[in-house]
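All remarks here apply to the structure that follows.
The complex appears here minus one protein chain, its other protein chains still in place.
Up next is chain A:
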Amino acid sequence: MNMHATPQRTQAETALVEAFAARLSELPGDGAVMVKRDDAIEAIKDGLPTRRVEAWHYTDLRRLLTSVPDHDPTANPKPLVPVIEGSEVLSLLNGVVRGKAPALDGVTFQNLSDKLTDGSFAQALDPLDADDAIGFLNTAFVSDGWFVDIAPGAKIEAPIELQNLQAGGQTHVRLPVRVGAGARATIVERQAGSGAALASSVSNLSVGDGADVVWLIVQEQPETATHLAQFNAELGKDSRLTLFVMNAGGKLVRQEIRVKVAGAGADFQLRGVNLLAGDGHTDVTMVLDHAAANTGSRELVRNVVTGKARGVFQGRINVHQLAQKTDAKMACNTLLLSDDAEFSTKPELEIFADDVQCGHGATVTEIDRSHLFYLMARGIDEKTARGLLVKAFVASVIEELDNEALVDALEAKLDTWFAEHG
C-alpha cells in the first residue's frame, strides 16, 4: 500500500489510528505480536487501498469505508441457534471468547488470546502481501478467537460452529483451524450481529494429507455493518476441501478467499451464494493456487441482486508450472432483480503448466418473463412465483452439498432472505 500513500488521511483512517492508540494497552500479545501490530497500523497510516490497487479495483476501500465506530466494551450480542441442528457451538461475542469449549474427542480448542501471548503465534500474523488491508486491520486489532486442532484420523461427526457475533462497535477475531492427516470435519463459520459494527475476521485452515473438510461461511450481518473477512487455506496431498460461502447481509462486505492446493491429488470445491439487497456493497475475491500435480477445483458462484445493491466477484486461478494435469473450472452467474442492481465479475486464469484443463464463464440474467407467466398462469401469485424462480437459480448450488440437514438449513435461510427482500 506504500506505493499509493496519500497525504491526507480520511476520517476512517484517522479513526483507526486513534482507536489503535486508545486500545493498544488492552490488546493481548507478547513482544513479537506487538511488533506485528505496530507494523500493521503503520501500513494503515499509509492509506487504505483505493481502486488504483488492482486487487481492490471494484471495492475502493478508502472511499467506501466511511464509518469506524469506537470499540464498545458494553456491546452484548446473544448467541444464536446453530445453522445445523446438533452442532457444537463456540462463541465469540463482541470479539472475545465467551463460555467454555465443549469436550470433543479428537479436538483441542484454545483461546486465541492465550496463543497471542505464548510466543507461538506472531508469524501467523504476517501480511500476505503489500495490499493485504484486511490482514493489516485484523493484525492491528485482533483481540481473540478460537484455535481448533483436530487430531490426525479423527472423524468428527457433529459440525463445529464458530459464532462470531457483534452488537455494534469494533470486533476483530481470528479462527486458526488445523485438521490433521486423514481427519474429517464440518466447520461452520457464522458471521452475524445486530449493530453498525466494523468487524474483521481472518480464518486460517490447514487441511492435512488425505483429510476431508467441509467449511461453511454464513454471513448475515445487518445492513449497517462493515464486514471484512479473509479465509486462507492450504491443502495437503490427496485432501479435499469444500468451501461454501453464503453472503446475505452487510453494508460493506469483502470476503477474500485464498486457497493453495499444495499437495498432489488434492481437490478444492467452492460454492458461493450471494444474496444482495438494500444499498450494500459485497465483494468476494478469490485467489486460488494450483501448486501441485493432479489437482482439481470447481468454483461455482451464484448471485441474486436486488434494490440498489452492488456485488463483485473476482476469481483468479494460478496454475503453477509444477501443477500438470490440473483440472479447474470457474463459473459465476448473476440474476439481477432490479434496474439499479449491479454486479461485476472478473475471472482470471494464469497458467504456467502446459498439460491442464482450465475454463471460466460468467452470465448475467434477469428473471425469465415467460417462466414467470407460466407459474402465475397456474395461480401462483407474482411474489411467490418470483421466489420459486430465484430459489431455482441458487438452489442447485445448495443441493449439491449432499448433506440433507445442511441443504434444509441453507434453503431456510434463502426463504427468509427472499421473504424480506423479494
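Everything that follows uses one rule, which is that a residue touches a chain if its C-beta (ideal position, glycine included) is under 8 Å from a C-beta of that chain, and two chains touch if they have at least 3 such contacts; residues count from 1.
Methods note: contacts and distances are computed from a predicted model.
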item	value
Chain left out of the displayed complex - its UniProt protein name, from "Ferredoxin", "Fe-S cluster assembly ATPase SufC", "ABC transporter permease" or "ribonucleoside-diphosphate reductase"	"Fe-S cluster assembly ATPase SufC"
Residue, one of A:54, A:126 or A:382, that touches the chain absent here	A:382
Among A:23, A:237, A:346 or A:371, the residue in touch with the chain that has been omitted	A:371
Touching residues (missing chain, whole complex) on chain A	369-371, 373-382, 384-385, 388-389, 391-393, 395-396
